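Please read the structure below before turning to the comments.
Note that one protein chain of the assembly has been removed; the remaining protein chains are unaltered in position.
Each chain gets a letter, A, B and C, in the order it is written, and its residues are counted from 1.
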Amino acid sequence: MPLSGLTSVWTTSNPWSLPANASAHGLALDHHLLLNLWIALALLALAHIILLAGLLARRRNEATNLLRVEYIPLVALAVLFGTLTIKAERLWAATRYTGASLTALQVEVTGAQFVWYFRYPGPDATFGITRPQLIAPGEGNPLGIDPSDPHSADDEVTSELVLPADREIDLALRAQDVIHGFSIPELRLKQNAVPGQTIHIHFTPVTPGTYAILCTQLCGLGHYRMNATLRIVTPAEFTSWSAHQKESIR
Amino acid sequence: MPATITPNKTDQERRRRLEDNDGGSGRRPPTDKRTGGGGDGDNWNDRSHGHRGPYERLHRYRLGIFFALASDLMFFVAIVTTFFVNQSTGHINAYNHYVNEWVPTLIPRILWFNTAILIVSTVTMELARRQMFRENDVMDEWLGLGKPITRRALPWLSATIVLGLAFLAGQWVAWRQLAAQHVFFRTSQSSHFFYLITGVHAVHLFVGIAVLITAFAAFYISRHLETRQIIVDGAAWYWHAMGILWIFLFALLAFFQ
Amino acid sequence: MKPSHLGRIALLTAILALTPAAHPQGCTQCLDNTAATPPATQRAYRRAIILLTLTAGGLFVTTLAIFKRHR
Partner (left out) sequence: MTPKNPTNPQRPSQATRPLLPTPYSLLPRLLDHRTIGIQYLLLALISVVIGTFLSLLMRIHLVWPAWPLPLPLPLPFHGPILPEDYLALVTIHGTIMLFFVLTTAPQAGFSNLILPAQIGATRMAFPILNAASFWLTAVALLTLLSSTFVPGGAAISGWTAYPPLSAVQSAGPGQGTGMDLWLASIALFAIASTSSSINTLTTIIRNRCEGMTWERLPLTVWGWFTAALLSILAFSVLLAAILLLFCDRHAHTSFFLPTGDAVNGIVHQGGDGSPLLWLHLFWFFGHPEVYIAILPGLGLTSMLLANFSHRRVFAYRTMITTTLLIGFLGILLWGHHMFVAGLNPFASSAFSISTMAIALPASAKVLSWLATIWRSKPQYTTPMLFSLGFVSLFITGGLTGPILAQPILDEYLHNTTFVVAHFHLIMAMAGIFGLYAATYYWFPLLTATRNHPGRLLSEPLGRLHFWLSLIGAYAVFLPMHLTGLMGEPRHYAQLTGIPGANGTLSPAGKLLAQTLPLNRFITYAAIFLATAQLIFLLNLFRSIRKGSFAASNPWRATTLEWHPAMNPFPPPSASDIPAITVHRSPCHYETTAFADSFLPQWTPNPAEPSMEDTANTKPE
């Protein structure tokens, strides 16, 4: 399809391209984004050509045909923007309207000034209760996990997000203090973590590799260094990694 | 000029100079209903009365007050919005249950009484306002035949001031009663709103009373009839708006908590 | 008691024992989802948005109407 052609043109001919996509939903997003960019570019060129041509051409009586000059182009634009909207809404619905499947791997992401914590529920697939009073990064309990809760025993907290490829991930975003923005450019993922709320996003990473996790919502003086690393690994590597994590916990 | 029924040039000029130069100094009969001429047959002469007539200033101020009240309404709407959202926001408690800890603040019974007072004060205010525009009296007063308007309007105006002060006192009592039950501004989510809404409204009424007192003084200070009319009229519209607003806010606090 | 009964009871206990392991994830999820935006809060926000837009839009149109009367 021509769109992929455009994509390749963009990514090859342009030294400053989008970061390579590493998620399942990213490809469609990229296509739609590039389609939009090309349309914008075309309209930009068209408008400026009309502008310059109109300025250079010699004087003539003023246009009077409201229908031809104003309404027909408007209808055309309306159709164009309408189709773009519908396309975008369908992509949006696909990623956001429905929750994750029950088999999705659950990871809790917690933003605090100025660091990301990642918590894996462990074998019981349930996160232990957290209490703000218990938050003590110094004593190795940055999330304030309540030890008296049986579920919390096998929770693993890491500073690096490790995910298996090709499995749906269900991220539960939380923030301890202020609003943070959880963003993984390569996964075409962005969602604010709001204090007092748990916000779910779900996606499927596909390409193994290490990627950047950024904070994209101004959260204080350390905003610029609030980043973490995402490692997408093969399912086998992931199981061994989590096993190793359990070792380290004991 | 096209052939339309228009006052002749001199008349027009005089009118304009008067309109621009006299700041309602009353050199023109205040009940004069002359409408402007000129234009090019663009139904200029079919304009609504008072648009070019003597009450130019009055209507200008009315319009200004309308816009001020419009933006004030948005102010309160924003607060009410916050009320609805905070009312239905909860959190996960220590036992991992989702709880909503909104506890309605029981409104003191005296608020009903206060509301009644405010409604009555609106009526008296309207009566005072009506007295300002009785044409015969206006003519008399403008011609300097006594002060019939002042005589008629002052009692109602004073009544409004008294009732307004009574309302504020009543609100104060309400706050005292809540404080006696150890319900303060910071006590609970709903008490925030009770004190905030009643407080902000009280501030508005306070301003209103200040204006009313100014109007009262204006009867003795201001030499211009129109100025007096404007102050009373403006105060009246403001007062009505605050009255209606209070009824909504009261309903919100009484029934929607 | 007959072995068949024993079998049934065993099956029943097995099911009862295994269900908790099967559904906690579901529970965490529904709990979290209520925490994210419980219907009440969603309704409140919807009401808030509508209230703001309607009032503002109303005032906008009213002003236009006034202007039109004076035009």
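Simple rule for what comes next: a residue touches a chain if its C-beta (ideal position, glycine included) is under 8 Å from a C-beta of that chain, and two chains touch if they have at least 3 such contacts.
On a predicted model such as this, the values are computed, not experimentally measured, just so you know.
Undergrad: Give the labels of the shown chains that the missing chain contacts, considering the complete complex.
TA: Touch partners of the hidden chain, whole complex considered, are A, B, C.
Undergrad: Using the touch rule from the top, list residues of chain C that touch the missing partner.
TA: Answer for chain C: residues 37, 41-42, 45-46, 48-49, 52-53, 56-57, 59-61, 63-64, 66-68, 70-71 touch the chain left out.
Undergrad: What does the interface between chain A and the hidden chain look like in terms of residue numbers?
TA: Touching the chain left out of view, chain A contributes residues 16-19, 29, 32-33, 36-37, 40, 43-44, 47-48, 50-51, 54-55, 57-60, 62-63, 66, 69-70, 73-74, 77-78, 81-82, 84-85, 88-89, 91-93, 95-97, 113, 131-133, 135, 144, 159-160, 176-179, 181, 183, 185, 188-192, 194-197, 199, 210-225, 227-230.
Undergrad: Take the complete complex as the reference. Which residues in chain B touch the chain that isn't displayed?
TA: Looking at chain B, the ones touching the missing chain are residues 1-2, 9, 12-13, 16-17, 20-24, 36-40, 42-44, 52, 56, 59-60, 63-64, 67-68, 70-72, 74-79, 81-82, 85-86, 89-91, 100-102, 185-186, 188-189, 192, 196, 200.
Here, only the chains that are shown with their structure count from here on.
Undergrad: Taking the mean of each chain's Cα atoms, which chain ends up nearest the overall Cα mean?
TA: Centroid comparison flags C as closest.
Undergrad: Can you compute the centre-to-centre distance for chain B and chain C, using the mean CA position of each chain? Integer Å is fine.
TA: The separation of the two C-alpha centroids amounts to 43 Å.
Undergrad: So how far apart, in whole Å, are chain A and chain B when each is placed at the average of its C-alpha atoms?
TA: 51
Undergrad: Quick one: which residues in chain B touch 2 or more of the other chains?
TA: 89, 91-92, 96 - these are the residues of chain B that touch more than one other chain.
Undergrad: Spell out, as numbers or ranges, the residues of chain C touching 2 or more other chains.
TA: 35
Undergrad: Inside the complex, what are the residues of chain C that reach chain B?
TA: 31, 34-35, 38, 40-41, 43-45, 47-48, 51-52, 55-56, 59, 62-63, 66, 69-70
Undergrad: Which residues of chain A touch chain B once you look at their complex with the stated criterion?
TA: It comes out as residues 129, 131, 146, 196, 198.
Undergrad: Under the stated contact criterion, what part of chain B meets chain A in this complex?
TA: Within the complex, chain B contacts chain A at residues 89, 91-92, 94-96.
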